[in-house]
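For this depiction, one protein chain was excluded, whereas all remaining protein chains were kept in their positions.
Right, subunit A next:
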Amino acid sequence: MSLCPPYAPFFGFAGVASAMIFSTVGAAFGTAKSGIGIAGLGTFKPELIMKSLIPVVMSGIIAVYGLVVSVLIAGGLKPTDYPLYAGFIHLGAGLACGFTGLAAGYAIGYVGDSCVRAYVFESKVFVTMVLILIFAEVLGLYGLIVALIMNSHATEAHCT
């Protein structure tokens, strides 16, 4: 059992891919679901469209979180002298960011859809919507923080 087997980069690359893939799935769900509500609002009050696009921008930020973690992990991958410890860390970091991004995008989608529809009738829903969306977005931020903390330990193991 060696510390640096040749299949270790598999886990590293799987971490990079999963960070990007799952956070993008979450962002896509958030964009699509809130886009349905925005299309509904657009038929009644087109002047409110720019305010109602805030859920879409927040879903974009979830995807940016996944992108930043992918770039961060990919910067630490090496073809040789890559311990399995580092591979597992990178996989864990990618999964942490990816699945929390999925959860955040899910929440942003549903909240964005219903709040944007309610905004047609009651303009005070806007502040409520922004507050709920911020709470939904920090779920993705927590996953990113955990990914950063895990990734900082990736250089601790050595092959000898």
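The working rule: a contact is a pair of C-beta atoms (placed from the backbone, for glycine too) under 8 Å apart; a residue touches a chain by one contact, two chains touch by 3 or more; residues count from 1.
In this text, contacts and distances are computed from a predicted model.
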Hidden subunit of the complex - UniProt protein name among "Vacuolar ATPase assembly integral membrane protein VMA21", "THO complex subunit 6 homolog", "Small ribosomal subunit protein bS16m" or "Serine/threonine-protein phosphatase 2A 55 kDa regulatory subunit B" | "Vacuolar ATPase assembly integral membrane protein VMA21"
Would you mind spotting which of A:F11, A:F29 or A:Y65 touches the chain that isn't drawn?
-> A:Y65
Omitted-chain contact residue, chosen from A:L3, A:A28 or A:L48 = A:L48
List the residues of subunit A that touch the chain left out of this view.
-> 46-51, 53-54, 57-58, 60-61, 64-65, 67-69, 71-72, 75-76, 130, 141, 144, 148, 151-152
